[in-house]
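Shown here: the complex without one of its protein chains, the others still in place.
Order of writing sets the chain letters: A and B. Residues in each chain are counted from 1.
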Amino acid sequence: MLDSKIPSGPIEKKWTQRKFENKLVNPANRRKHTVLVVGTGLAGASAAASLAEQGYKVKVFTYHESPRRAHSIAAQGGINAAKNYQNDGDSVQRLFYDTIKGGDYRAREANVYRLAEVSVNIIDQCVAQGVPFAREYGGTLTNRSFGGTQVSRTFYARGQTGQQLLLGAYSSLMRQVGDNTVELFTRHEMLDLITVDGKARGIVTRDLKTGEITNHTGDAVILATGGYGNVFFLSTNAKASNVTASWRAHKRGAYMANPCFTQIHPTCIPVSGDHQSKLTLMSESLRNDGRVWVPKKTGDNRGPLEISEDERDYFLERMYPAFGNLVPRDVASRAAKRMCDEGRGVGSSKLSVYLDFAESIQRMGESKVREKYGNLFQMYEKITDENPYKVPMRIYPAVHYVMGGLWVDYNLMSNIPGLFVLGEANFSDHGANRLGASALMQGLADGYFIAPYSVGNYIGGEKLASIKSDHEAVKATTQAVKERIESFKKVNGNQSAETLHRKLGKIMWDHCGMARNEKGLKEAIQQIKTLKEEFWSTLWVPQDDRCLSSEIEKAGRVADFIELGELMCIDALERRESCGGHFREEMQTPEGETLRDDANYSHVAAWEFMGDKPKLHKEPLNFEFAHIAQRNYK
Amino acid sequence: MKLNLKIWRQNGPSAPGNFVDYHVDHVSPDMSFLEMLDVLNVSLVNKKETPIEFDHDCREGICGSCSLMINGNAHGPETGTATCQLHMRRFKEGDTIVIEPWRAKAFPVIKDLSTDRTAFDRIMAAGGFVSVNTGNAPEANSILVGHDTAESAMDSAACIGCGACVASCKNSSAMLFVSAKVSHLAQLPQGHPERAKRVRGMVTQMDQEGFGNCSNTGACEAACPKEITLENIAQLNREIVRAVFKD
Partner (left out) sequence: MAHLKTFLKSSVGRKFLVGLTGLGLSGFVLTHMAGNMLMFVGPEAYNTYGHKLTSTPLIYLAEAGLLAMFVVHMGLALKLALENKQARGTGPSQNASNCEKNARFGSRYMALTGILVLAFIVLHLISFKYGTYYSVNYQGVEMRDLHRLVVEKFKSPLYSGWYLFSMIVLFVHLAHGFSAAFQSLGFFSVRNCLIKKIGWAFALLVAGGFFIQPIYGYFYGGN
């Protein structure tokens, strides 16, 4: 039975209660404890800096050449916080409720409440670090609104909010590196988790520059390794984003929760050809001022400017008058897909819809639009060679974020004691759909304000004998990693990992993407099994692994993605309901909206690795404080 | 579209390097420059040849990983654009494109087109921060920052740390990178208590890393994908004079 360790008492007292119950470690003793942090995005960098500030010895690992390159940097639109600076009725309670509802009642209530509660501290912390958030002329912070909410609570730094927040966390981290309280390992990829007596005690890494395999031991391991959206090959994730750290932990016993919960983001730049290597997101904030439309007529081949106002269908405004263009992401994505399925898609591929700024430009002037979205417009123009100030943008949904991830309890610890999972890598806060500007909030909440308490509590409550690198478990795990790299070299086929990855991506997008059904998922599972065999018989990597070799890096990641893809399909098949980003075609309302089955599926599906047949553990979700209802954005 | 590529291949930091010629066919104008290299790499793997290493990650111009000298220009011919955002429509049939890594003593080549830019991290560790421990922060709106000041600080803070400024400078000076951070934090009230210490620390580290000196050539500004301006360097110069008289 999974114990989520939620504190008792009323929801607004739970986190205070837990902080009080937590065991502490004497400041003088903290430096005797080593914490290993994997990943330097918002969650990893902030956790590492905060733990080092508390006095722990911290070792930080990233496969990037610098912590600042982590993919949090690419988040554009903003970060939510219940500051109610706009005096429009926001509160912790409302942010909590919006997030639970936005997640289609598949998130853990207590976690979400805590997230809303600490959101206000995040803004304070980031401002103090010098993050240049947008300001009013009077000098106070300004906000914009985002999908799924009716208040303005999103703080932003142009279209580069993720960059500025990450640079803030990175600067805190580098300050600790300069003070020698953090040891930084760049271009080091975690390839396995070391467990001793069932507890997480270390990791095995590969130095990407030299190929050297080494192990690092400590008292706790934090995974802040991001999401696995790249299982679809084409996603808005960075090229190197991968599941390997999480998957290795999963294979060592950590449960993977709700792996099929994927977020498809409605506003991405459409695919332009077979060579496409990744998709580019246009911030959701664009939907504040842009209007989404398609022609009313099917098969209308005229250019957008030739289609008159009354021949256009502003379908989001028509279908969801209360939220209009600002409906949650899953709803907007599915609506766009439906328009394209009806044959009203635009562009040469007919797989896109318009996002039109003509009205906003007329209303507030081109210069104001430029100030708000300038860099996004510029990015769009660079990629498509079209000027969005003149012709409407074309957008289409793309994989963007995964709500699923390693299972964690209220303390963000997985079922392996001593293994903490933060940020997108865990499953906890967004249920079946994440609201815009909430990922940055969650990453920083986990890293700055939750993990530093939970890790202390764990270390304070355990008697952990020191582990040396000659320990049997350490040696065995290190050996296993070396053998795995040899096994890639041995295949000696003629396909690159990337070619195989594209094949996996197509299977996943076709059958486990925006719409899923039983037949397709079963088919996908078979296809993935075949692909796995193909991988292990046709892969080719250079034989020299003692130097920088992205082929060897990719091979390891793709091998793990293939296994993950299968689990995602199994999970999607098992969940016979539609909720949030998980849309089972068999389960929908007559209007084509998601149809939840609260009686049978109000639980977290946590999968245990068991070779070919993963074992399902269910954590029931109890909604004591949020009133459970059908989502309605009409 | 058919293109000839001359690509720098170098096996390791101390190995000698040389240009190798490659021919690519079927290049679509909609491809990004890196996608063109992806296609080349896949074809090399199919022939069991070691593909070309190059740094890249987000491919939307914000992570700062990509770093190619294209026909002698850092990030290629287009202004305000990182390599990953450069598209093949900027080239024409039959063009010869020379692709090299960043060149500076402080950025040693790791392999092929990939260089080690950790010197930037060490400069940041020497002062590129505001010392505020988690939990120490005052209420956000208690620190007022005027709209224009915030915007101007943001202009400086937009730096992605790619190193194009260093690569494009005939002196391999890191002044644009360092000055962007110094002036971002010098403009904001949060940065003021450590203003002098910061600029001294960062400049000292910059010199130790072996970067050259600024001779106001302006090449960095022209190459910067985020269009960080030379005004930041002027500000750094002011800051360091000011720091003589402050603790």
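Here, contacts are C-beta pairs under 8 Å (C-beta built on N, C-alpha and C of every residue); 3 or more make two chains touch, one makes a residue touch a chain.
Here the structure is a predicted model, which means the values were calculated and not measured.
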item: Omitted chain's touching partners, listed by label; value: B
item: Residue numbers in chain B that touch the chain omitted from display; value: 8, 10, 17, 19, 69, 71-73, 98, 100-101, 103-106, 109, 167-173, 175, 196, 200, 203-204, 206-207, 210-219, 221-223, 229-231, 233-241, 243-247
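Basically, only the chains that are shown with their structure count from here on.
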item: Computed distance of Cα centres, chain B from chain A, in Å; value: 26
item: Residues of chain B defined as touching chain A within the complex; value: 11-12, 28, 30-32, 34-36, 38-39, 41-42, 45-46, 48, 50-51, 53, 55-65, 78, 80-81, 85, 87, 89, 110-112, 114, 116-118, 120-121, 124-141, 143-147, 149-151, 153-154, 157-158, 160-161, 184-185, 188, 190-191
item: Partner chain B, residues of chain A touching it in the complex; value: 46, 49-50, 53, 64-71, 73-74, 83, 85, 121, 123-130, 132-141, 157-158, 160, 162-164, 167, 170-172, 174-175, 177-178, 184, 186, 209, 238-240, 272-273, 275-278, 280-281, 378-379, 382-383, 385, 448-449, 452, 494-496, 498-499, 540, 542, 544, 547-551
